[in-house]
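Mind looking over this structure? Questions follow.
Removed: one protein chain of the complex. Kept in place: all other protein chains.
What follows is chain A.
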Amino acid sequence: MIRLAFIQFIRSGGIRIGLVFLLAIGVTSLFVGKQFAQRQQQGIADVIQFQQTDFPRQAAQHRDDMGLLLYYLKFSVINEARPLTALAIGQRDVNGSVQSVTIRGLEGQKYDADLTNPANLLLGNVDFSFVLVYLFPLLIIAFTYSIISNEKENGTWSIVAVQSRHLLGFVGGLFLLRLAVVMAMLLLLIALAIALLDIPLDGSLRLFLGTSVGYILLWFSICFWVASLQRRSSTNAILLLGIWLGLLIVLPAGVNNYITVRYPVPEAQATTLAQRKGYHEKWDTDKTETVEKFYAHYPQFRQVPTAQMPTDWRWYYAMQQLGDDESAGQARELRQKLEQRERASRTIAQFIPSLHTQLQLGELARSGLGNQLRFMDYTGQFHEKMRLYFYPKIFTNAPVLTEKWTAFQVDTFTDEAPIHPLSTLGPLMLFIALVAGLGWFRFRQTIYHL
């Protein structure tokens, strides 16, 4: 029976067109991911290469002036992209994966981003997560919106209802059949992705796959519930497309709007202003005062004797440091606001399964706001480490060429923030159980009604 039901299903012309279309766009999305990954790898390779050749060259050029040399040297930190990132690019296209900082003021350098084609940003990436979150539901809707209603409209339902020994089981079978076809498509795409992008078969991938499966189950349970309302096919289609629009366009836009209004970040501009003011004002203020403030921050350098230099680098870097120090309050607030936005969107997303899926896929692929914030923190620590290492060398104008410049490797940030399977899959499971349960409950009452 399942075999015949499958033949009946697959012989419908639209079904095959839909499957081919989804497969084509799914494979395209994998190549979009591949391209993204290659661009990232190329960028990282370039940075590593550049640092290796640029440092010795600069050192040779400014061999007498440690302060001037460090004015120029850019130390790079890489936000490690995983192969999985190519499946859910998230914010990685807006936020650069490489942050290159001099030991001058940090705040002014923090938000320097890659140049990206703004047209791409507008459209978003057609990556795998887009195909999964936006397009798979459309196929599921197309497969299931008329499961019972079409039989009623075509007149086959009455014989089906009389012949079947377990009518609800039969309806469930029709859904499971389509579920199996969609799951096969998902697994095929994931298998292709694993081969194409060299994705390691680790816990992250398992959770990524689990989330994808959960999301598909969610849409099947929504379609099951709509079928249980026993409306006409056209009504079902409109209802399901309405739910699609609501879950994927209206609610996310609404939540985004709410979060932007609820947690505005005027600090973004204030930080920049405070940092610039903090630094530029110092050109016109008393040098001793500036240096005193610097020593108040780093008392350990008070004992370091200052050598004769062509430029007073101690004062110059103190100015830079004070730019950061005086904007520290705003910077901290900005960081908190972004953190709050991240937390709020996660909390709200627990009640909007589409949004939750998107956020979790981003989190697993390390391409979300959370990853970016942790990368920024890491960049800050890295910057501080570099400052503390070089300050005494600048103040004493240590000989440039005794430093082994090629030893300064590009640093890599590996995001190890823990991800709990329960918080990833839990909300999806709850929704699936709730919606499918509602459908089952309603079907028990209405299954035989014409």
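To be clear about the criterion, contacts are C-beta pairs under 8 Å (C-beta built on N, C-alpha and C of every residue); 3 or more make two chains touch, one makes a residue touch a chain; residues count from 1.
Criterion: contacts and distances are computed from a predicted model.
Chain not shown in the complex: UniProt lists it as "ABC transporter ATP-binding protein", one of "CDGSH-type Zn-finger protein", "Aminomethyltransferase", "MoaD/ThiS family protein" or "ABC transporter ATP-binding protein".
Summary of contacts with the chain left out: across A:160, A:183 or A:328, the touching residue is A:160.
The missing chain, though absent from the display, is touched by one residue of A:5, A:176, A:229 or A:268; that residue is A:5. If you put the missing chain back, the residues of chain A touching it would be 1, 4-5, 7-8, 11-12, 154-156, 158-167, 170, 447-450.
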